[in-house]
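The complex is shown incomplete by one protein chain, all other protein chains being positioned as in the whole.
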Amino acid sequence: MQVIKDLLAQLPFATIEQKEKEYTVTVPKEKLRETATLLYNNTQLPFDYLADIVGMDYGDELGVIYFLSPSRYPSYVLILKTSTADREHPQIDSVHDLWNSAGLYEREVYDFLGIVFCGHPDMRRLFLRQDWKGYPLRKDYDANPELNPVPLSNEDLDDMENMPATVIDINGERIKNHTKLFEEEEYVVNFGPQHPATHGVLHLRVSLDGETIKKVDPNFGYIHRGIEKMSEAYTYPQILHLTDRLDYLSGTINRHATCLCVEKGLELEVPERAHYIRTIIDELTRIASHLLGWGCMAMDMGSITAFVYGMRDREKIMDIFEETCGGRLMANYSVIGGVMQDIHPNFQQRVKDFIPYMRKMLKEYHLLFTGNPIARGRMDNIGYLSQAHAISLGATGPTGRASGWSNDVRKIEPYAAYRHADFKEMLRTDGLTFDRYIIRLDEIEESLKIIEQLIDNIPGGAYAAKTKAIIKLPEGEYRQRVEAARGEFDVYINSRGDKYPYRIKFRSPCMTLVNTLAHIAPGTKVADLIMLGGSLDYVVPCIDR
Amino acid sequence: MFHFEVVTQWIDEFLRTYLTDVWALLIEYVLIGVVILGVYAVLALVLIWLERKICAFFQCRLGPTRVGPLGLLQSVADMVKILLKELIKIDRVDPFLFRLAAFMVIIASICTFGAIPFDKGLLVIDFNIGVFYLLAVSSLGVVGILMAGWASNNKYTMIGAMRSGAQLISYELSCGLAMMTIVMLSGSLQLSEIVEQQAYAWNLWRGGIPAIIAFVIYLIAGHAETNRGPFDLPEAESELTAGYHTEYSGIQFGFFYLAEYLNMFIIAAIATTLFLGGWQPLYIPGWDAFNSTMAFIPPVMWFFAKAFACVLLSLWVRWTMPRLRIDQLLNLEWKILMPLALINILLMALWVIYL
Partner (left out) sequence: MNYIKNILLGIWHLMQGMYITMLNFIRPKVTECYPENRGKVEPLGAMRGELVMFHNENNQHRCTACGICQMNCPNGTIQIHSKTVILEPAGEDGTPAKTKKVLDKYIYDLGSCTFCSICTISCPQNAIEWSKNFEHATFTSPKLLNQLNHDGSSLMEKQK
């Protein structure tokens, strides 16, 4: 695009490569701030969506990769790279004030690679304990268990609340300082890690003024399994079984994304039949996930009956999965080159039976809950998220679409069989809790339409392409975006031609959603915090990875 | 019509023939205490089973099926479990208030329970200010809840107790006003008198539109007073884990649990007494054969049938609706129910004077 070229021409110090709609821009770390400001603040085409920040250990240098997109043309991706040779005290300028989503991403990079972001006010570790020794994703990390024994005591509260930061003062000097998360006299309540409404082991530290929320501080890492670190020692087929366990409610979609990414690298031709089957399974997963999301949100608001109805209807999908894929929650269905086994003979009939049933049940849901004046009273006029804020926070998926941000990857970059289906991207404009609620039910309806169009047209032929026994990805970087149930799920693989990835990074749509919660919850009531969590519908294992 | 009066009077005469008055009274007191506690516990068990079964049916589930046929003995098993459980000593609580709170809640509930006229002569004491007594004693429970929330030294319980205090005190008002409407209609505060008056027409019909409005207000406000259904903010399990009784265990928790279920029944029983004719059978003027058949059913059965119908309604509401937020809860009370109840009292006054 000419605008992007013009824009990049203003950066004489940058090395620029272009591959179709992907622009890779490498800048020295001193110029990062300048580049980022230009990309964010220009008037022609602001790159206002920061999809992800990936920390890299190149061996000799430590690097950071920013994935930027203009929200008006989300199919264009600008990959901004920078690196530092200082492995002892690596420092890179923070961009958290430009993109809200960078706040947590930079903490994650610091946690795993030890890169300190100057100007970021809160350089606590994000997933690991504050007293963890070493930075696990560095290639020279010492994994000796004696260095980091299993802790037998609680994490020190001072560690958790003390926010170290490196800031640049007026004279340009880099100084270290500390700020306290909460004031001494604040009434701080822990929601989680064990709490009925945090949808997993999420820990929210909430400062209250009576019933009104003043500040929310999410604390992650209670279910951190180090999937990205583990994957570096796994072959590509083995990695797949971990992807189901990221966001377990859209497991098949995550797995699909990883398969697509590896196939992209191998330039493997996947049979059309596999594409169709994968797409149908993905949409079924999306329905199941939204049903659970709907039910959980209703349960968060105190309507347990609605939750049970959601679970009851989700069970039908789980039965379809059990029959065809073999697993219920962990379907383990896609493999590199296709799907694991052919669909069960009953599959099409079952899906066709399910579609009218689900439509009937959706009507009941609307009667039971959508119209309920208590529910409407709770959801209307609460939790406003503006479109610009949603983009800045990187709140993709139904949350962003409820704010009017068109971000459906199925439309932006149609993958698998989505180009054969005729469907609408559900968009609403108000960005209120009710919009986030209703958009999920609308998306179920839309997913049913996609399935309806595809189910009778599954082409014949092989269900999987033949692959080599040992899959080695050619050297290079590969990235695949898909639309998971909660938002954009990205897989980034950096391969050095080995059978193991050099670095693999999954973009978690849920982490930005929790960040969104922390931004929109202040000012609402305790009951609203829980409901907003339900409306954003995050899944904690996806955040923690 | 068979009334329990006969039985109680016979016991009284029997005791007095053999003992002096003092001893006879003493034995009667003990007897009454035992019976009240027994009925209280049995009713609670029945209600717990009923709630679990009905809630399951609303949710397309089977509910308890393991202990006894249809899981009938489930709540007995639960009771045994709760009696055997350890009372966990919690660090840094106020031990006196912490223990007292559970008793406060259950004593308030039992005291209210004693004054309900199940049948002619089947009530512990027939105050001439019965309605006033009910209001006074039932509002004691909130003290227990506040105490529990405060003494537990836990932020969830604290928020729960504060919500509970705000909620109970507000809803007590419209609850009382709705009861006053009926008092105006009956011209008496005595419960037995109120029931007697409804022999030929329940207050719900007798009082016309104001009585129906009062009934609806009473059901909503009463439901809110039991901390259940859309009004379960003090417990709000998805927000405050278990609200004011988060820290309780064993039989202390059991007390809260029992009181919660019995309060549900007590609200239904008061609604029955004041609006649905208490133990009076259904009477339709002109249908003599029908009326005599209805009168054949024992009054106690009538009372429980009506009360359980109200309980069923409250369960149905509870398992359908989501929870209100605290400001909406107070809005509902102070902006809708209270003004409505006040206007309704005026209406009832006009009704009583002119009709």
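Labels A and B are assigned to the chains in the order they are written; within every chain, residues are numbered from 1.
As a convention for this text, contacts are C-beta pairs under 8 Å (C-beta built on N, C-alpha and C of every residue); 3 or more make two chains touch, one makes a residue touch a chain.
The shown structure was predicted, so the numbers you read here are calculated from the model rather than taken from an experiment.
Considering the whole complex, the hidden chain is in touch with A, B.
The chain not shown here is touched by just one of A:Phe112, A:Tyr135, A:Tyr276 or A:Phe369, and that residue is A:Phe369.
In the complete complex, the hidden chain is touched by one of A:Tyr309, A:Tyr415, A:Phe434 or A:Phe489, namely A:Tyr309. Within the set A:Pro121, A:Gly134, A:Pro237 or A:Pro522, the residue that contacts the chain not displayed is A:Pro237. Summary of contacts with the chain left out: across A:Pro164, A:Gly326 or A:Pro522, the touching residue is A:Gly326. Even with one chain removed from view, chain B keeps its contact list with that chain: residues 54, 56-62, 65, 316-317, 319-321, 336. One chain is missing from the display, and on chain A it is touched by residues 234-235, 237-238, 240-242, 305, 309, 312, 315, 319, 322-327, 330, 332, 335, 340-341, 344, 346, 364, 367-369, 371-374, 469.
Everything below uses one rule, namely that only the chains that are shown with their structure count from here on.
A separation of 50 Å divides the Cα centre of chain A from that of chain B. Interface of chain B with chain A (complex): residues 58-61, 155-156, 159, 163, 230, 232-233, 236-241, 319-328.
Those residues of chain A that touch chain B in the shared complex are 187, 189, 195-197, 208, 211, 298-306, 308-309, 312, 368-369, 372, 374-375, 377-378, 525-530.
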